[in-house]
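All protein chains but one are shown at their positions in the complex.
Think of it as A and B in the order they're written, each chain with its own count starting at 1.
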Amino acid sequence: MSASNETYTEDQYLEVNKYQPKSSSGKIANYVDTRVGGTGIVREFGRKVFPDHWTFMFGEVALYSFIITVISGAFLTFWFDPSMATTRYSGSYAPLQGLEMSMAYATSLELSFDVRGGLFMRQLHHWGALMFVLAMSVHMIRVFFTGAFRKPRELNWVVGATLLVLGLGAGFTGYSLPDEVLSGNGLRIIDGMLKAIPVVGTYISFFLFGGEFPGNEVIPRLYALHIFVIPALILILIAVHLFLVVTHKHTQYPGPGRTERNVVGYPVGPVYAAKAGGFFFIVMGVLSLLAGTFQINALWNYGPYDPSPVQAGTQPDWYIGWFDGVLRIMPGFIGNIPLEFVIPTPWGGNSIATPVLVPMIPITLLLLGVFVWPWLENWITGDKREHHLLDRPRNAPTRTAFGVAMVVWYLVMWGAASSDLMATHFALSLNDVIYWLRAAFFLGPIIAYLLTKRICLALQRKDREVALHGHEAGVIEVSAEGEFHEKHKLPNEHELWTLVSYEAPAPSGPQPNAKGKITALEKLRARLNRIWFEDRVEPVSREEYLEVMRHHGHGPSALEAAESRQAITAGTGSDSR
Amino acid sequence: MAEHGNGDSTAVVKAGEGASNGYAIDNPGLPPHRPRLADVDEKAAKRSERQVAALFIVSIIGTLMFFVGYFAIARMDQFDDYFEGMSALRVQNTLIGVGTALAMLGIGLGIVHWAKTLMPDHEVTEARKPLRTEADRAEAEKIVTDVVEETQIKRRPLLRNTMIAAALLAPLPAVVVFRDLDRTADFGVERMRHSLWDEGVRLVRDPTGTPIRAADLTIGSAMHVIPENLREVSGHGDRLAEKAKAVVLIMRLNPDDLHEPTPGRENWSHEGIIACSKVCTHVGCPVALYERHTHHLLCPCHQSTFDASEEFKVTFGPAGRALPQLPITVDDEGFLIARSDFTEPVGPTYWERGHTDPEGDFPA
């Protein structure tokens, strides 16, 4: 039997009671510490270093928006009654007085019009929810384009992606709760999409709605999901996400003094804690400003849910938009040939709702792609090393180009959800807008890929140019012979380091496996690897650099800097404490 | 960048080999620290202090603004004039919102400004810990092996196998227990084939419920219609579920504009009046946008377009089937009535839609 074999002396146990704090706050701190062991936490986190960059803050925005949404949501639950029982509205909003509606809608109106601050809280909740998903999305985009998902952070990337999906679920279940015509039609679309699922779809719909759409049950069920199940899962995953961030320590951008072995930034106490804590209030302030000045989800406009009415401009909240948009651009017929078909069976046939199922393919691909990307990328590149230094997006041209292509693909689907508003606001034909979007769905990502890759390579070449020949100083010099030159200002070594410290490996070709054979899969990998690496701009090499420096006859200081061989060891930056 | 990778890099990635020789220069280390104004000039530090304090005072003012908004403005139900109440609500919402925003921004901007200008701004370097050391790993592995050994699970396969079987079965009740999410008496897909429409059921206006004479519709008119027997359905949820299947749009076209009906549908219209299900065959939104000259019916959710003059066939958009048409005629009193139920299930396509109808209501 193996047990922990650390032992402590009797004195160490008795030391706990020896310390006598002097001030009263010290006494309180000591009381708590001797009971919960806070010393360890303070020692671990009190001066922990976090890198500081504005793009690192989207995750914080997401966290803070979530907290604000939970707090404002808790306020709303005190008045909201998630019941589909009917009542006759008698509140303050005149254009609905006397109408029959569900308790859910009536209490939503009540808390908006007859509870002071209720309208503000509801708007804060809704703006907070939009911001929550937005911040998660931008955070994910930042992580993708800087390569922060690479080893050892793959699993945390998956946790983050799951949080995003849960965020969509939290948003949609909340959107449907007030039981008005807009969200009711949204639910009806969900019902239609569920029914399209082969074999089990119809029954999933029955079980969700407790029978046929809309039934009596769906609002209380969505409520349970919205205020308990989904937020609980989100909270748990946020805890896991942050735990892993602490375990891995934060990534950092490449730059002078930064290595794979160190973290450069501000200590938690006091600077980082002050900034992060202060930022919570800033996020809350921005959301309050929106909630106080911009109306969101004016649910009194839509009227109580009834399966008959519908309104122009029926759209979901932004993050569900791409589901709606991709449904809009899919044609139901090609020419006169219907895409929907019935599989003949002895019992009459089973129907395949192709126009609903096919649009789910790009959505599934994109979501699935997000989840597996870290493994897909390191399979293609063969790079299994740990990375704590981020990539500048230009220095990973293929990833950046592919990411932009996927973002454009998403944007086309997302934009399609507002096809009708594009038509009215830009005086276009609705049908033409759809035709163009269909073209953009296929061409947009390809154009974006090619363009982005060229831009990345061009930026890398510019970096080389600056590293070797300096910035254009904007000063024209005339030589004694009458030649005109533009003066160039060489970058200092700190800037230079950022420009030259990246990798651009050549394609590696297929690698034989243990048996010495090259499998078909390996051939595919090699082909992808070639696509990944073949267009590349190599970083300035030392030989090249020294050659150019000598040739230009630049001052000895530059040469000295280049030739110096001071190794930078981990943890010893030039002005570390 | 001498420190690169953790040793398990493969031959595939070539860069990084040769350590720092790979880069043009060596890592020069952190740039020198540049002192801030407040570090060298006590006046500047004092100024920062005053700015931070001012921001905190802005926050206090914001909180007071909230109270003004909350207490000085009456609740909407205390106004006699509705419009005055509405504008008061707007003012209240603005004061509460902007007040909270100032209260929060004052604190947030104040603290951050304090941190930026007065707290130390030296960047610090900290070494990363290896995620695990080999000694730890070996020790952990030994613990796991010992623990497994102590359970004797490897030596007693009967225990292992029965435990796996039990563990596989045990979660099933957690799935089955959700069966009663749908407790309706007529559980199953059959109910989706039927709506309240039946032979002789009058078409009445939605929502007033008044019956309709053919003469009430002029050419170019459109009317939103429900079955007269809908009012007999008790229970809000049941009524909505029935209404969701039964909503109908009727419109009157010049009979000359109607295309030749397909066989079997010759008597489905009445003097140019035609009726269709309003539920889109795509995903179920009400298709209610009727253009009287083009005879287009447009769904506002996904823009499926149907042609009313050609038995509601799809002319654009994602819908995969024509809208079901309701056969109508007039009764002795001249009111519009249905000839029968819809001859196919209304609404979006579902898996069992093609099943043979056991009651034989629908022609094959």
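In the analysis below, a residue touches a chain if its C-beta (ideal position, glycine included) is under 8 Å from a C-beta of that chain, and two chains touch if they have at least 3 such contacts.
Everything below uses one rule, namely that contacts and distances are computed from a predicted model.
Its record in UniProt calls the unshown chain "Cytochrome bc1 complex cytochrome c subunit", which is the match among "Cytochrome bc1 complex cytochrome c subunit", "L-lactate dehydrogenase complex protein LldE", "histidine kinase" or "Monovalent cation/H+ antiporter subunit B". The hidden chain, counted over the whole complex, makes contact with A, B. In the complete complex, the hidden chain is touched by one of A:Leu163, A:Leu208, A:Leu290 or A:Val326, namely A:Leu290.
Contact with the undisplayed chain is limited, among B:His224, B:Arg265 or B:Lys313, to B:His224. Within the complete assembly, A:Gln97 is the residue of A:Thr39, A:Thr77, A:Gln97 or A:Thr247 that touches the hidden chain.
In the complete complex, the residue from B:Asn27, B:Ser59, B:Thr100 or B:Thr117 that touches the missing chain is B:Thr117. Considering the complete assembly, subunit B touches the hidden chain via residues 34, 36-38, 82-83, 86-87, 89-90, 93-94, 97, 109, 112, 116-117, 121, 205-207, 213, 215-224, 251, 254, 256-257, 286, 288-294, 296, 298, 300, 303, 305, 316.
Considering the complete assembly, subunit A touches the hidden chain via residues 52-57, 61, 94-99, 112-113, 119, 123, 126-127, 130-131, 134-135, 138, 181-182, 275, 278-279, 282-283, 286, 289-290, 292-298, 301-303, 306, 308-318, 321, 417-421, 423-424, 427-432.
Going forward, only the chains that are shown with their structure count from here on.
Averaging C-alpha coordinates per chain places the centre of subunit A 19 Å away from that of subunit B.
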